[in-house]
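One protein chain omitted, others in place.
Coming up: chain A.
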Amino acid sequence: MYTTNAARGLPRHRSRYPAERYTRWALRALVATLVLALLWLVLAFHLNGQWMFALLFLVLGASMAVVFTRRTLMSHRYIFPAVAGLGVFVIFPLLYTIGISFSNYSSSNLLSEDRVRAQLMSRSYQEEGAAFPFSLHREGELVRLYLEAEASSELDEAMAGARRFVSAPLNLANEEARTIDVQPVEAPPQAEPLAMREVIAARGALQGLTLVTPEGVELRMAGMRSFAPMLDRYEARDDGSLHDRRDDRVLTPDRETGFFVTDDGERITPGWPVAVGLDNYTRIVADPDIRGPFVQIFVWTFAFAGLTVLFTLIVGFVLASLLQWEQLRGKAIYRTLLILPYAVPAFISILIFKGMFNQHFGEVNMILDSLFGIRPEWFTDPWLARTMLLIVNTWLGYPYMLLLCMGLIQSIPKDLYEASAVDGGGPVTNLLKITLPLILKPLTPLLIACFAFNFNNFVLIALLTGGNPDILGASTPAGTTDLLVSYTYRIAFQDAGQNFGLAAAIATLIFLLVAGMSLLNLRLSKVKV
């Protein structure tokens, strides 16, 4: 075999041709820019506290810098982009998924602890105990708002002792949300306060108002008679806990569960993701509401993939044997028509079947009704739904087997059949003693690949049944036709609870299975590198 060391091929010296020199410099500049851009990403992710991503781009940027500066790694420059793509979009997500499976990452534990703290600190509440009854006083076309505190309260300090406030004249026809300053005064305005009827009429405008005292305390409307101050609900303490001023209790961060908890154990959402060890895995094994559906889906996934391979192989093999028969004319037309299901985009043909199997207006039930008088409930009965999936998937998948079998049967030497015919062997003998044994061996790795593909046939399930009908009594979204992949997808993206940790744990189990199949495949097919 012909090989070369790429480093030897490139001239070391400064090129004589200006165009080549400029190209070389342009390439160097491009690589340098890319490396700098990656390092900027590293810094940005690091500052955001997302060390996994920072590490990813650090590795990427560093390896890029090394590969493109060292002459001994010249050959690696050619493969770097593809390997980087594989690393960032296949291997990193895989590792990240495995990492998530040991955490409680979910829609309730999504943000980092700092962000959760910041979000809680920005919450405010209305201190209704320190309400300011208000009245409206007309002044020409406009209206002044006058506030007077009922009694002394703990807020007196924050208000610098002021108890009476008045606003500038306002136009109450304006209902937009706005912020308005109020000034302390000694006495109420001269004009008579407006009647309750008019206050109610101005309700829309009043609700949009935020009043700010000179000391910066915000007041908002609290009922038809008073405004009340908006205060920061939580106050940070030095030991990391938060003081809840409204309910007067202390929230301590619980780094085991990723929530702030009160003394009586109440969890305050949102939380942040924390490592939970093997919890997600033990839940799959121990929690009966998860284990039951999981086992059921697991068995169905294997059955689905196995039966699909079996059915498509039988159909494909029979058709291939027929099409190999020399006496048959019009093979090309048959072949083209037979691989049509393969040529139509799967997402279209699956949806066509979804319409055809519709229980009320679908053509399948119409034909069955007129022939046998039955209307099977394809989408509500679990066994019928599974049957439908297998029918559709056989339709989708047999052309692949047909093509494989045709290729393999063609490569069997014809004189074997001649010899068999001379010895009086019939078609059955030919099939069992010659054809099958000779094609089964090269077919095995492809069958495994086909099994693995259907094991993870997400598109079919997602588009045809969506996993329905549901398994009763499951605590996660689980359907009787769900495969493991679509089950993981639904746990992660469909449910309101979006439990990424649990989904990642199941995904990790599937990774192991796929890796097993893939290694087996590699061994059986004896790939030459």
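The working rule: a contact is a pair of C-beta atoms (placed from the backbone, for glycine too) under 8 Å apart; a residue touches a chain by one contact, two chains touch by 3 or more; residues count from 1.
FYI, contacts and distances are computed from a predicted model.
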Name under which UniProt lists the unshown chain, selected from "Maltose/maltodextrin transport system permease protein MalG", "Methyl-accepting chemotaxis sensory transducer with Pas/Pac sensor", "ABC transporter ATP-binding protein" or "Ion-translocating oxidoreductase complex subunit A": "Maltose/maltodextrin transport system permease protein MalG"
Chain not shown: contacting residue from A:A118, A:A421 or A:L436: A:A421
Option touching the unshown chain, where A:P133, A:G355, A:P413 or A:P437 are the choices: A:G355
In chain A, positions touching the absent partner: 1-6, 9-11, 41, 44-45, 48, 50, 53, 74-76, 78-79, 81-83, 85-86, 88-94, 96-97, 100, 319, 322, 325-328, 334, 336-349, 351-356, 358, 361, 363, 366, 395, 400, 403-404, 407, 414, 417-418, 421-422, 426, 445-446, 449-450, 452-453, 456, 458-459, 462-463, 485-486, 488-489, 492-493, 500, 503-504, 507, 510-511, 514-515, 517-519, 521-522, 527, 529
